[in-house]
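Missing here is one protein chain; the remaining ones are kept as they sit in the complex.
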Amino acid sequence: MLSKVITGSVLTLLSCSLLSAAPYNAQAKKDRAAMIKYMEAKFKNPKTAAKFFPYTPKNELEHNFIWGFPFQEFGLGDAGYVKSVRAQFDNFMMLPPFYNAVDNGEALYHKKFANGNSFATCFPNPAITNLYPKFDDKTNRVVTLSEAVNNCLIKNSESPWKMTGMKMAYLESYLASKTTAAGKKFDIKIQSAAAAKAYRRGKIEFYSQRGYLDLSCATCHVLGAGKRTKADYHSPLLGMIAGFPVYRLKWGHVGTLEKRLVGCNKNQGEVPHKPNSKWMGDLEYFMAYMSNGIKVNAPSVRK
Amino acid sequence: MQRRKFLSLSAGAVAAAAILPSTLSAENYQKTMPKLWKAKTTSAAMQDLFGTTTTTQGHVTVKAPDIAENGAVIPISIATDLNASTVAIFTDVDPDACVAVFNVPKNGIPKYDLRIKMAKTGEIKVVAEVDGKLYIGSKTVKVTIGGCGG
Amino acid sequence: MRMMVRNSGGVTTVIAMAQHKSISYEVAKKKSIKPNFITYMVAKLNGKEIVYEVTMSQFVSANPFIKFSFKGGKPGDTVTIKWEDLQGKSKVSTGKIR
Partner (left out) sequence: MKNLFNISLALVVGFSLFGCAKLYKPSNQSESPYVSVMKLHVRDACNVQKNGVNKVLTLAQKYNPIDIKEGIEFMRFGVPTSEYIRATKQAIKDGSKTVQVYTRKGKKGGKFTVAFAAWRSCAFAVAALQQKVEAKSTWKLAMPGTGFKY
């Protein structure tokens, strides 16, 4: 009799959680499925590529692209489908140039605050970067990983760090490397109407054209994925944040996703948004949802 | 130390010294041949290091990207199938020509990977010295600046 | 120094990366600091036999990455790599062959 009651309650619990989650991320799930269908059609094989790459020279399509690569390799950015970039990427990843970023992060993770706590108390399990950004219903805001780190600092009466700074990048490198080691995949959840609205705002920001170059993020990272500006191939939206925090050869050190998005704003010709702004949180929330199902592979190396 | 001082005194004897199997002694060319690292062109650098610039094409492979992701970190791998005693990397696009010089020890396999810097698009020339004879291989690498970084 | 040393079929392959901020002559002049970069690296098997030796210029990337292989060495042996830089500082690291 008892077992029947338990299974009954578990079933009802499960169904109502499904019910409550079902409607909120329905639209997001459809967007993601359509995105995957588009990206996989685009990089299936050179014969069908002419439709997607009308201006790319034929021999470049034949010789410098990797076609029909596995789904997980979308997380490598343009190294996923460009041979010349991939060769250098593989060399760098043998012994990555971000040398002791992860060790510095580990030290920061264990460093005690004034009140005796440390990041280990806020994040007992460091392998969590695949769950961020989360939506916090209490504050009705998207909480990115950098914001969660700063919230932990503020809760322990420490001064928050600059989201584009080195300490944040080092700590996130450690957390991300633990998540990578655990082989975890992105699992962003949309479980409330407010979260769905934030997702939608992020989606609209991603697809609206802005800046004096009149570019939207999608111009380069969806329609332009695989195309290039001069010698820079554009990385795809699918799995785009799998490699963050990232060591960019241009910077010469690791940097957080916020630092990269500020750089993107400048490239579009727009005054960059503040790293802890709602705009940035919504955008990251959308981009992260689009990377659901892709393995975390960070810190990674990019141009 | 005694051997190093003798070398720097008679720079002229460089050709003779190079023929001796250099696996016996450790040789830091930055100390023994300071002039080599100031040479502006590949031919001048080869003259300083090997005493001659006559080379034969072949037997040296240089693997490097067609387009470098970043001019400061270009992964290259050089190799020769001959039993070389010295292998050197030169470029003409950097302020000085000589990038690195390898002494191949007795059991050493002349196949090396390195990450080098190049100021602009240009050719990497790799010269392997086998019993006094020079073999050369090269690869052009495009180094671009700017762009949005993908 | 980060090192990976593997032996297979009588050939030992070493991948290593030294930690060194290379400051070229131009950068040094611009920032009026002393130029400094790794100028020499030598690797020895069990501290005796030289198995790798390179002289480097300022055009080798910062945190120099090297990969080389040599005949000989069996699991358990050690490969020590020493680097010297322009300002005379030097460092030795040891890796065990796996």
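Chains: A, B and C, in written order; residue numbering restarts at 1 for each.
Everything that follows uses one rule, which is that a contact is a pair of C-beta atoms (placed from the backbone, for glycine too) under 8 Å apart; a residue touches a chain by one contact, two chains touch by 3 or more.
Note that this is a predicted model, so its numbers are computed, not measured.
Enquirer: Considering the entire complex, write down the shown chains that touch the omitted one.
Expert: Touched by the chain not displayed, across the whole complex: A.
Enquirer: For a quick check of understanding: of A:Lys83, A:Lys112 or A:Lys266, which residue touches the chain that isn't displayed?
Expert: Spelled out, the listed residue whose C-beta touches the missing chain is A:Lys266.
Enquirer: Check each of A:Thr56, A:Asn151, A:Thr219 or A:Asn276 against the chain that is not shown and name the one that touches it.
Expert: If we include the chain that is not displayed, A:Thr219 is the one touching it.
Enquirer: Quickly run down the residues of chain A that touch the omitted chain.
Expert: Spelled out for chain A, the touching residues are 30-31, 33-35, 37-38, 41, 51-52, 203-204, 207-212, 214, 216, 218-219, 222-223, 266, 269-273, 277, 279.
Methods note: only the chains that are shown with their structure count from here on.
Enquirer: So with touch defined the way it is at the top, what topology do the chains form here? Options are line, ring, star, complete, other.
Expert: complete
Enquirer: Have a look at A-C versus B-C and report the one with more C-beta pairs in contact.
Expert: B-C
Enquirer: Report the inter-chain centroid distance for chain A and chain B in whole angstrom, where each centroid is the mean of the CA atoms.
Expert: Their C-alpha centroids are separated by 42 Å.
Enquirer: With chain centres defined as C-alpha means, what is the inter-centre distance between chain B and chain C in Å?
Expert: 16
Enquirer: By residue number and range, which residues of chain B touch two or more other chains?
Expert: 72-75, 113, 115
Enquirer: Can you pull out the residues of chain C that are in contact with at least two other chains?
Expert: 15, 61-62, 65, 67
Enquirer: Please give the residue numbers of chain B that touch chain A in the complex, ascending.
Expert: 65-70, 72-75, 113, 115, 142, 144, 146-150
Enquirer: Applying the document's contact rule, which stretches of chain A touch chain B when the two form their complex?
Expert: Where chain A meets chain B, its residues are 77-78, 84-85, 87-88, 91-92, 97, 220, 228-235, 248-250, 252, 263-264, 267, 302-303.
Enquirer: Applying the document's contact rule, which stretches of chain C touch chain A when the two form their complex?
Expert: Counting only chain C, the residues touching chain A are 2, 4, 15-17, 19, 61-63, 65, 67.
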